[in-house]
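Just below is one structure, and these are the notes that go with it.
And now, subunit A:
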Amino acid sequence: MEDEAMFLKQYIQDIWGAIKSLATGMKRTGYYFTHHKEIITQQYPDNRDTLVLPERFKGEVVMIHDENNEHACTGCTACELACPNATIKIITKFDVDAETGKKKKAIDTFVYHLELCTMCNLCVEACPTDAIKMAQTFEHSVFDRSQLTKKLNKPGSKIRAGIE
Partner candidate 1 sequence: MGAASLIVLILAAIAFSAGAILIAKVVTKATKNKQKAEPYESGIPTRGPSWVQFNVGYYLFALLFLIFDVELIFLYPWAVAAKKVGLLALVEIIIFFFILFMGFLYAHKKGALKWK
Partner candidate 2 sequence: MFEEVGTTTEGDLIINMGPQHPATHGVLHLVVTLNGETIKNVEPHLGYIHRSIEKMCESLTYRQFIYVTSRMDYLSAHINNHACAMCVEKGLQLEVPPRAQVIRVLMDELTRLASHELWWGAMAMDLGAFTPFFHAFREREVINDIMEETCGARLTMNYMVPGGVMHDLHPNFQQRVKDFLQLYKRKIHEYDELVTGNIIFQNRMKGVGIISPEDVISYGCTGPVARGSGVSSDVRKLYPYEIYDKLEFDEVLEDGCDSFARYMVRIREMQQSVRIIEQLIDNIPDGEFQAKTKAVLKLPKGEFYSKAETARGELGVYIVSEGGTTPYRIKFRSPGFSNLSALNHLVKGGKIGDLIAAMGTLDLVIPDIDR
């Protein structure tokens, strides 16, 4: 008889504990059901105007041009060497200095394959003249893969004076 009483007591205790634990969970979900202020989802395409990405966000590599359409790239290919994925290809040319008549190595085209880039930031770190940086753009999808191969130096741009 003792055993049965113990069993029955245990049985009821089990049920009580189970109901209590389930009720605790339901209380928590019930709380969120009634508290809509806690909702954390963002409405992505709608909030595009107010969306602020941190300045370090690595979206794509861009070349910095100032207002005179001048950049700081000397065409040293440090970034090309630093890149693990062959994302960057630099085509150089030789400018002839108008005053001295000396030939000077300069950048012709800075080819950037966004489709290969993994945003590892190693090229930006490697650049000795801070000519390139990571931009905050992130909506990269296009319909044609060839559009992802970009030319980073703007047409007609030239190297800023005094940068070696």
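Operating definition for what follows: a contact is a pair of C-beta atoms (placed from the backbone, for glycine too) under 8 Å apart; a residue touches a chain by one contact, two chains touch by 3 or more; residues count from 1.
If you want to know what made the cut, all candidates are chains of the complex that A comes from, given by their letters.
This structure is a prediction, so every number in the text was calculated from the model and none was measured.
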Subunit A in this complex - touching candidate among 1 or 2: 2
Complex contact set, residues of subunit A against candidate 2: 17-18, 21-22, 24-25, 27-29, 40, 53-54, 56-58, 82-84, 118-122, 125-126, 134
